[in-house]
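The complex is shown incomplete by one protein chain, all other protein chains being positioned as in the whole.
By letter and in written order, the chains are A, B and C; residue numbering begins at 1 in each of them.
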Amino acid sequence: MKAWSLLLVLLVALPLVVGVVNLPTHDAPDAPIHTGVGVRYLERGVEETGNKNLVTAVLLNYRGFDTFFEVIVIFTALAAVLALPRGSAARPGGFPEEAAHEADGAGGRPAEAAREANGAGVPVSPVVSYVVRLMAPFMAMFALAMLFRGHVTPGGGFQAAAVFAAIFIALGLVLGPARVAELVPDDWRPWLQGAAPLAFALIAAIGWRLTGAFLGFPTDDHTAQEAMGLFLEVGIALGGGVILARLFLEMET
Amino acid sequence: MDVVDARPILAPFVSFLCAGLVFAFGRSIFWRRFFTFLAAFIKMGLVFSMLPGTLRGVVYVYEFVEFTPGIGIGFRADAYGMFFALVSSTLWLFTTIYAIGYMQGDRDRVRFFGFFALCVSTTVGVAFAENLLTFFLFYETLTICTYPLVVHAETREALRAGRIYLTYTLIGGGFALIGAVMVSATAGTLTLAQPGILTDDVGVVTLAIIFVCLTIGFGVKAGIMPLHGWLPIAMVAPTPVSALLHAVAVVKVGAFGVTRVIYNVFGAELLGELGFTVPLGLLAGFTIVASSTIALTQDHLKRRLAYSTISQLSYILLGAALLTPLAATAAIVHVANQAFAKITMFFVVGAIARTTGKKYVSEIDGIAARMPISMAAFTIAALSFVGVPLTAGFITKWYLALGALQADAWWFVLVLIVSALLNAGYFFPIVHRAYFRPAKEPWPPFEEGRRFETAKTLLFPIVICAAYVLLLGVTAEVPGMPFSIAQVAVESFFAGGGVAP
Amino acid sequence: MNGGWAEALPWTIVVPMVGAVLTPVVAARRPRWAGAWAWAVLLAASLLASGLVYRLATDGPFAYDVGGWAQPYGIELRFDHFSAWVLPLLLLFVVIVPFSWRYLDHVMPDERRPAFYALLLLNAGGMIGFCVTGDFFNLFVFTEVVSLSSYALVAVGGRGLAAFAALKYLFIGAVSSLLMLFATAQLFALTGSLNMADVAGRLAEVGGGPAVMVAFAAYAVSFMVKTAMFPVHVWLPDAHAIAPSPVSAVLSGMVVKIGIVGMLRVYQVFFAADVLELGAFNQTLVWLGAISIVMGAFFAIFQDDIKLMLAYSTISNIGYIVLGLGLASPYAVIGASVHVFNHALIKATLFLAAGAIIHQTGLRTLSDLRGIARRMPQTSAAMAVGAVSIVGLPPTAGFVCKWYIALGAFESGQAPFGFALVFGALFIFVYYVRMLNAFYFQEPVHDVVLEAEEAPWSMRAPVVVLATLCLVLGVLGGIPLAFVEPAVLDLLPFWGN
Partner (left out) sequence: MLLFGLDLDYVLVIVLFCVGLYMLVSKSNLLKKLLGLNVMETAVFAFIVTSGMIEGGDPPILVAGTAAPYASPIPQAMVLTGIVVAVSVTAVALALIVQIHAHFGTIEVDELKELP
């Protein structure tokens, strides 16, 4: 088995190495990557998008369509986790199709026993609990800073989302998932977890009205541009944070 | 002269529609019969209404849809197609009457009559196909539609027969598809409207592959040896199915296909140069003799008839393979002659089985006393097969012999004589037993309230078909009868040259 | 460039996606509304897509610059004859979704429905995006939307084996996606651009070389995995068989086709650049296609589970398409392109019919389902039509494509593959005959079958509609053929040199 794996890996490695060693050297200023499309972004990016952080400019303006579906991908992950069967035991009565498949797998160990063996349910140390609760507001502040300074420093909506999610997850670890889930009211949840794609759709429509192009930004009006960009970032941060947190919490329960 | 007319497409469509209606409303016996008969009459009317035009040399065409240039579905009622359509639509009517009587009280009659109608629809579709694609389309559909009829009894034996039937015909269909595709790739067209579309500049090897593929493909259904294996086995189907499909539709479609290949795809002229038909002719000659010999040994009535069918079909192939006008005429006429004679025999055998339960030659001693009309009809058909003058069979044999001499194939005359003797050898014992041997046990009496030897729906088609066998033999040269249509067809076959008439 | 119906192009992608995001909102109170909502969204998207096809038919291919950026600086959407596949794709979804309404009753509890339909919508939207995008990186993003939702859809029906099959699918699929991303990066390093047309132009300047070759090969392998061609097909049968039937129809009929569409897109770029000698590659495709046909058919014969058998026959049919593409003659490529659609239609028919039978009886093997045609005549008839169609017998949709691909084989002088194509199909019919015999001509052995009832109308109607289409397209098969013909003739001059 191991030998076959190694052989397969080598077989894959060989062409890949051949491919990469024949690429133009990226360090040189005249490499295609530095003379291609990127030139225009570096030259006119700030003026066209109002973003000094060109990564953000590419992400939201030039290639905003990619980012739209990037947030869709993460929403897909959430929908995927929500669509999977939940609860540890098969439903009494069950569903025929499920049962038909499951009949074969009945030899498995009962899930509950496995769970206990893993040591879940050990109480959280008060120190950890205290530190997490103490840190939470600061983490939130850091996230907000990343969000709102994203156009001039490294950072932006996704990074903020990751930190937001980290807060939820850390709290979830010490308070239990149920308490954290209460932080987001049930009525808001469907809206919040879809915040990022919905923000994009809204901005796309507004851009369509303003510039005549789907997801277009008015290049001559920096205020409007920045407002739209910020709206997107906030949407990404909120939606992404809620989704990432929920992914964790769903698997926890 | 080509005239655009919807009738060539309407004719197959009528039975197609009929099949749909039977499937939908067939649970009621009345509606099932109503739709079946209505469609049969309308179809016959459509086909016959084109007959005067055909005799004048008019060809009705209808292009249904074109996929890409040169490839599409089109219909064309030329003389040969008309001939075949006339035979099959006429026989459909009689077989329907027969089937209603025969299948009384049988299971799954909705399915039976539905697929029955579909089969006839496809048969007429084959007859009127303008190009090889259309031809193949209906040809393969026929295969599929006959399957439920073959396995109708749903016994283990029937399923086995169905499996063998499908194996043979689908593999044959595969070859036919390859042949047709190769024709399209080499000739750039698939039309069957001309006397030959292939030319010899693509190389002899390619042409040989095409010829072999198409001959295997269509030859399977025509039961040419060694591709005949399915035919005797498929006799487990109900008798109306055996009659219409194995004496008329399926096997004739195969023979029809081979003829089309010879005269419309390759053309008499090209084949004359290439000489591909010589081995085909030899194979057909061998089949005639060999299957007749096997027929001698069969005790099961339907199987004896099946081997007789195999031998008779090869007459058609051989006639076509000789590439002379007279032989071709005989081949075409034999499509009708064999159909009417053989269907008579199947009807009689079926009627015997339904009335007395006897299925073997050795069981029917003295049956003529019990079923005189049926046996008389059987005798007429047997005489026709042997080739006694004044019967339809004589016409075929006479012209086949003339055609063979025209092609300098004297050996074929020999085959004809041997075959006639063999035909006599396996049919006359049946007639002899029926008339001249005493019954082993008393035959069951007529059923209560019946004036005839068997149900009227069974007897009527027998009488009509037998009468028609005689009529064909007597009125061969009368305009409007099959012979004249065949002559029109043959004229078009040889319009491009070839052996001078 | 923008304007007119072209404006609908981004919205056609976005409508299902946003619809998916809103599904939990709409169905927050009543989870069963999710199904109707998804159907309405797909209907709206198909309306938009028909507008696109209308524009395509009148004006020819067109493009849309997202955000109004001039190319190659933004993301370009292109709608050509291959993209037109989105319309039939959406229409198939429109037929499949109503089937799933009742079907899901025995697959999952109501509260999971919104997530299920969201996934279905995301899947549809991702495929639309995949077909219309003109940007390599965008292509990757859409691939991920489609793949991710597919992994999950496989597993919605059960926990154990379903999850395991889904995970296997996920691992293999993720590696193939990574290869695709790697190839994209490779191309970007070579040309400094991501726009397909621009990359083609720059590649022509850069010229060929091992790096270009490796990028192409990485794309090719990645798409082969997505289509489940012979050596990399291992993930398909389990995943497609164990998924709920409407999902199987989507996966088998449409999701595997993104590999084909992707292949065509990459072809367009590399052939336009004319930097690679691709004769050998085409030959490889032809061989792999032929082997796929035979292997798929071979394995299908030994299955007793109807859905597993259908899954194997997908491999076989993908073989047809790949074989057709590799033959690189006009007829073959036309046939292959149309088979992308026809196979989706046929496979949807078969999987939905099988699903209806499984739903009504709870049985899924041939030996159990004997005699089912007596009790479920319409569904069984649809199954029969699908069976005849998938084997490529006339007068059904499958035949037309087989004819054209075989024609292409002989036209390009590769006759042996024509034989493989024709007889490979007959091979698989062995199985279907067994199936039809069991359904129609054998006595029931199972009590459930004796008491089975015909499926509810919301399941029966889609099945019957699809089966009818299989027959109609057998006769009117020329319509899609004529439609893709210009695209193929446009593409071919660059093909197998």
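FYI, a contact is a pair of C-beta atoms (placed from the backbone, for glycine too) under 8 Å apart; a residue touches a chain by one contact, two chains touch by 3 or more.
All of these numbers come straight from a predicted model, not from anything done at the bench.
Of the chains displayed, those contacted by the omitted chain across the entire assembly are A, C.
Checked against the full complex, the one of C:A27, C:A49, C:V132 or C:L170 touching the unshown chain is C:L170. Set against the missing chain, the residues C:V66, C:V141 or C:A272 yield one that touches it, C:V141. Looking at chain A, the residues touching the absent chain are 1-2, 5-6, 8-10, 12-13, 16-17, 20-21, 23, 25-29, 31, 33-34, 37-38, 41-42, 45-46, 52-55, 57-59, 63, 66-67, 70-71, 73-74, 76-77, 80-81, 84-85, 88, 102, 104-111, 113-114, 152-154, 158, 244, 247, 250-251.
In the full complex, chain C touches the hidden chain at residues 137, 141, 144, 148, 151-152, 155, 159-160, 163-164, 166-167, 170-171, 174-175, 177-178, 181-182, 184-185, 188-189, 192, 194.
Keep in mind that, in the parts below, only the chains that are shown with their structure count from here on.
Relative to the whole-protein C-alpha centroid, the nearest chain centroid is that of C.
Between chain A and chain B the centroid-to-centroid distance comes to 71 Å (mean Cα coordinates, whole Å).
Chain B and chain C have Cα centroids separated by 43 Å. Taking each chain's centre as the mean of its C-alpha atoms, chain A lies 28 Å from chain C. Multi-chain contact residues of chain A, defined as those touching 2 or more other chains: none present. Against chain A, the residues of chain C that register as touching in their complex are 2, 7, 10-11, 14, 17-18, 20-22, 24-25, 28, 64-69, 72-75, 106-109, 112, 114-116, 118-119, 122, 125-126, 129, 135, 137-138, 141-142, 144-145, 148-149, 151-153, 155-163, 182, 186, 188-195, 198, 202, 206, 209-211, 213-215, 217-218, 242, 244, 358, 362, 364. Within the complex, the chain B residues that touch chain C are 64-68, 71-73, 133, 136-138, 140-141, 143-144, 148, 151, 154, 158-159, 162-163, 166, 170-171, 173-174, 177-178, 181-182, 184-186, 209. Residues 15-16, 18-20, 22-24, 26, 31-38, 40-41, 61-66, 68-70, 72-73, 75-77, 79-86, 90-91, 95-98, 100-102, 104-105, 108, 187, 189-191, 193-194, 197-198, 201, 204, 207-208, 211-217 of chain A are the ones touching chain C in the complex.
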